[in-house]
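Step one of this worksheet: look at the structure below.
Only a single protein chain was left out; the remaining protein chains are all shown in position.
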Amino acid sequence: MRSLLAGAPFIAGLGVELVTMGSDGVETVLAIEPRHSQQNGFVHAGVIGAMADHTAGGAAFAHMPPGAAVLTVEYKLNLLRPARGERLRCRAEPVKIGRTISVVDSRVYACTGDREELVATATVTLATVPLAE
Amino acid sequence: MRSLLAGAPFIAGLGVELVTMGSDGVETVLAIEPRHSQQNGFVHAGVIGAMADHTAGGAAFAHMPPGAAVLTVEYKLNLLRPARGERLRCRAEPVKIGRTISVVDSRVYACTGDREELVATATVTLATVPLAE
Amino acid sequence: MRSLLAGAPFIAGLGVELVTMGSDGVETVLAIEPRHSQQNGFVHAGVIGAMADHTAGGAAFAHMPPGAAVLTVEYKLNLLRPARGERLRCRAEPVKIGRTISVVDSRVYACTGDREELVATATVTLATVPLAE
Partner (left out) sequence: MRSLLAGAPFIAGLGVELVTMGSDGVETVLAIEPRHSQQNGFVHAGVIGAMADHTAGGAAFAHMPPGAAVLTVEYKLNLLRPARGERLRCRAEPVKIGRTISVVDSRVYACTGDREELVATATVTLATVPLAE
């Protein structure tokens, strides 16, 4: 999983880091930088979506048998509030792990000090695929 | 609109460029680079989602009255095929422009030479908000 | 709220009944009948979607000020397993209640005796509108 994050250049370049992972979910964090922002200074929805999708992928991948990986079929992201602060935290939890299709829910929080606020929720549908060599 | 793209550091940094804009839609392009990829070498879903969302924002913004801007309420992205090639092209067209809520459809194509393949479709719901100073 | 259910002929005709409501959520139940099924004998996705959407509407409406109602802007439904059994139970909980836009998550369970199984999850985006006379 750690290598899953490091192995995805876009996610590594974005600055997403793994915090915890387990069968009940995966957590990632991102230190917010000016390059992540949209025109108003808030974090761009694309950053939040990438983090929600990739963390969900990790949460499903943790349940895959050897030789199997996951690929996102679709995701849906609701942006609840403008995201600003020191960092984003994403928590992804499996809703259903299936043989061919899995569904994971992600929640993204904007954090400053020890305060945090839910800024987005996502539902991600993933397909089981053979692990690429 | 050109300044909308240039004014969003995340989108400018990603390499998304405006091609055309009008009341019937907005088109953007992105030259694919290794930094855009996920672990298998395809373009990461997060890049595609960011491009689909931002281009949709432009397509809705083109219809806003003076003093108004748009903010994404939610988006839903279907990934149809692995995206690889020389560049991504995104075409966003308004489905409904409303006073408070607008809906825009985006389609993302992966292009190599003059061949292109539809790799993703998105539906983006946007709210009209006062233009930030 | 009870009148909200009774006042919607499609929902009343479907057989959806209110169980509980409060600021933390709304719960409804539906006794499964043969008329609710699709070609394989499972409950049709359209029944599940209608129940998830309407129950979410109730959960948002419970937070509206006097004179305001809610209208569904969009919903997204994941069908996790074929739904069969004696009844469906739907639990809708607010994720974010906003001034103009609210988001509610619904979960639908298929129940037989005291066993129940999660069969669908939905995210519903609603707009605040003036209450119709």
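Annotations
Order as written gives the chain letters A, B and C; numbering starts at 1 within each chain.
By our rule, a contact is a pair of C-beta atoms (placed from the backbone, for glycine too) under 8 Å apart; a residue touches a chain by one contact, two chains touch by 3 or more.
Small disclaimer: the values here were computed from a predicted structure and weren't measured.
Which of A:L18, A:V73, A:C111 or A:L131 touches the hidden chain is settled by the complete complex: it is A:V73. Of the listed residues B:Q39, B:T55 or B:T125, the one in contact with the hidden chain in the full complex is B:T125. Of C:M21, C:A59 or C:V73, it is C:V73 that touches the chain left out of the display. For chain A, the residues in touch with the chain missing from this view are 73-74, 76, 100-101, 125, 127. Panel shows chain C; residues 4, 7-11, 13-14, 34-40, 43-47, 49-51, 53-54, 71-79, 82, 132 of it touch the chain omitted from the view. Along chain B, the points of touch with the absent chain fall at residues 76, 78, 80-81, 95-96, 98, 103, 105, 118, 121, 123, 125.
We take it that only the chains that are shown with their structure count from here on.
Closest to the middle of the protein, by Cα centroid, lies chain A. Each chain's centre was taken as the mean of its CA atoms, and the one lying most distant from chain C is B. Work out the mean CA point of chain B and of chain C, and you get 32 Å between them.
Across the assembly, chain A contributes 76, 78 as residues in contact with two or more other chains.
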